[in-house]
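In this view, the complex is presented without one of its protein chains, the others remaining in place.
Coming up: chain A.
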Amino acid sequence: MRIENLTVRYGSFVAVDDVSLEIPTGSIVGLVGESGSGKSTLARAVSGLVPYTGALTGAERVQMVFQNPYASLDPRMTVGGSVAEALLRLPSGRRAAEVERLLDLVALPGSVAGRYPRELSGGQRQRVAIARALGAEPSLLVADEITSALDVSVQGAVLNLVRSLREELGLSILFISHNLAVVRYVCDSIAVMHRGRVVEAGPTDQVTLEPAHDYTRSLLSAVPRLTT
């Protein structure tokens, strides 16, 4: 799919300024930037949650997974009920089996369907949110900071899941994060956003090893590392 000349304005403030970006089918494109860079606004525009000018081509069905898995699942609805909301197009008799298939896809046991979100860990909730998004058979999945509310010990499992979904389902993913190390691990290519604009975009290795833009270089040098 292609994003062409996408602009989002809030009054006189330009949150996303004339962004063009290509997301090839079956690839994960990372979007990095600091708070206020416009990356989350771009995600919401692509998902149809905020009005924008510009064109989106080749993305008929976009689904988004939110940052906070504690807020993105209805606390009064069972996991199965939440996931089944993506399946209203199916006859009700077939939904239960499909819910189980989706949960299996995100490596959760079918028994989770009868539980409430409060009974699950943050990582499990985020898997449920991904399963729900997959139920709508999206042509593009937008993942907005999906691991930043999670503890490190479960973050790895969710990142592995994102990669396996690309491999097994050929899913296209727009993966948004402020964490460059996470983006590098997950994505095939990276776009760097700064003050509403994409300042650099390219294959992951190129952006992380031979950054062309000063801002990318300053982001890279700020990544904390364990000294060996």
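The rule we apply is simple: a contact is a pair of C-beta atoms (placed from the backbone, for glycine too) under 8 Å apart; a residue touches a chain by one contact, two chains touch by 3 or more; residues count from 1.
Please note the rule applied: contacts and distances are computed from a predicted model.
Participant: Out of "NADH-quinone oxidoreductase subunit K", "Cu+-exporting ATPase", "Oligopeptide/dipeptide ABC transporter ATP-binding protein" or "Carbon monoxide dehydrogenase small subunit", flag the one the UniProt entry gives for the chain missing from this complex.
Facilitator: The chain we cannot see is, by its UniProt record, "Oligopeptide/dipeptide ABC transporter ATP-binding protein".
Participant: Among A:5, A:57 or A:121, which one touches the chain that has been omitted from the display?
Facilitator: A:121
Participant: With the missing chain put back, which residues of chain A would touch it? List them for me.
Facilitator: 34-35, 47-49, 62-64, 66, 68, 71-77, 81-82, 85-86, 88, 121, 123, 129, 132-133, 135-136, 151-157, 159-160, 163, 178-182, 184-185, 204, 208, 218-228
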